[in-house]
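This view holds just a subset of the chains, kept in their places.
For clarity, chains are labelled A and B in written order, and residue numbers in each chain start from 1.
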């Protein structure tokens, strides 16, 4: 027999929070929490056990409810039931989002591949790379013009000159340009040249930057921060979506853990998990995710097998001479082989790899 | 106004679990889960929102309930409300437990200090150390006779010969002997010589060993595993308590994180958190927790200030010549200074440091 409660729950109401009182919480404390729940504009619903009372706080409001309630006297725990993000949620939009930006299509059964150097260094380096990755089947060209570097003494990028080279490479090869923007000051400038603006892992919670890229007419590739939870990643996406830009591509690029044999730990279960939670497409960056060239092709293949909507990888004509990330960049030949292997795996699971 | 539900909740009943159904879960799925909850001997209590249904599963049973329920079709999440441990819980026994083992008292306002070498090496090394730490105010003597070593090529300990030396040092100084037991095979042997049996971090979830030390008449120092949650630590303690041995001392010795400048990361908030959750005393090991001698005294002082019931530290007559852990062992002089500083801090917060 199902026990019901005759609480008058109206259409569109959602359960928001479960407030668990401590054993021994007083009736006054319970009453106080009920008032606070209702003061937040939520309905309260009290379940009295003999030793412990639980209050369900019901409503659509999800922002700050948890924080507001858990400081209450006599409260043992507050457990959110709804995910904190809305617009990014697959509950809200069940069908997957496809992002199209120039030649790049990501998210509808075709796996996009974005390849190129870590940093744009000069015309020869960039054009030769663009031609090589295009020939191998890539549909996007990556390359940093503004480089976030851990050390102030490292190469910081060619800036607008780099953007111009990227645009020239697009002219030459047709590849969509994906490049990072580090600051609100540069959003318009980068948007002038790029097809997709990348928000890097270190800026995933730079909220001003998220808002700024939410207001432009360009797709955004949002990289997961090295210690960001999935909820935090989706809330960062929500900042962009909330400003009106629906073309957000999520990117798993590795998290920081105790493991030190790889540069980061690349948790591929993120791919199917995100597909379950959000309609946004998910690409994987095995170059940063492993930090060693010799691990990249295996992890690219694994990402495709796990259902990734795209890959973003580092390629350089001569990795040894690269001004940044040479240790994790593939040669043209290594990239060709990786593309062959990924194409075969994609075919085996009825997906299509980029322009092959 | 408090909404109530007229569910007939009987004395001693506890809320166990909240089962959150997915949006769109069918009435059949909900009914099915209600039957499974009741099949586990729990009461069910259904709260119907329009878009989502929650089932509270009420009862005393806490083992396996979460696992049993979360595989159900249509279930979004199962949230436990009760802590999974019982006997170790402060809800069950509010007053703090004091463990007394020979000269060592831990857990009633007197801070016990257990000092000594990582490994017992020879009589001279051990006796000189025992005398020095006793003079400085330590009330327990540590020293490994059976050593768990990451590499099979490292020094594995003097075994029974080491235990005999420890007993001789107790004879000489009166200090209680604290030493590690690594295997069920050795429990009786170690118990013959030691006052406190240590279960090391690597064996925190060696359940056979936990059961074995639960059946003897000796206090147990249980070290937290390097990646154990607090619930797992308390459940490991529960294995021991459950066999009838109430004299369990918990030990925070550092966790494994992405930080590499220290050997482990020593999270001292564990101390007040554990005091909140359990009646068992908590000691801190700043030697393993930092892995560098020069960081030990500061972290020992911090542990005392945070309310630790005891310290366990490594001391060696000549750390450079130690067969193990020399890089984190203090000299006698460093130990003296650490004890002075900790005694002053203890006094400042109205605690008493060991035998000073």
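One rule holds for everything that comes next: a residue touches a chain if its C-beta (ideal position, glycine included) is under 8 Å from a C-beta of that chain, and two chains touch if they have at least 3 such contacts.
Fair warning: this is a prediction, and the values are worked out from it, not measured in the lab.
Here 2 copies are displayed; the structure file describes the full homo-oligomeric complex as 4 copies.
Quick note on the criterion: only the chains that are shown with their structure count from here on.
Between the two copies, chain A and chain B, the Cα superposition rotates by 180°, quoted to the nearest 5. Considering their complex, residues 1-5, 7, 9-15, 18, 20, 23, 30-31, 34, 44-52, 54, 56, 58, 77, 79, 81, 91, 256-258, 260 of chain A touch chain B.
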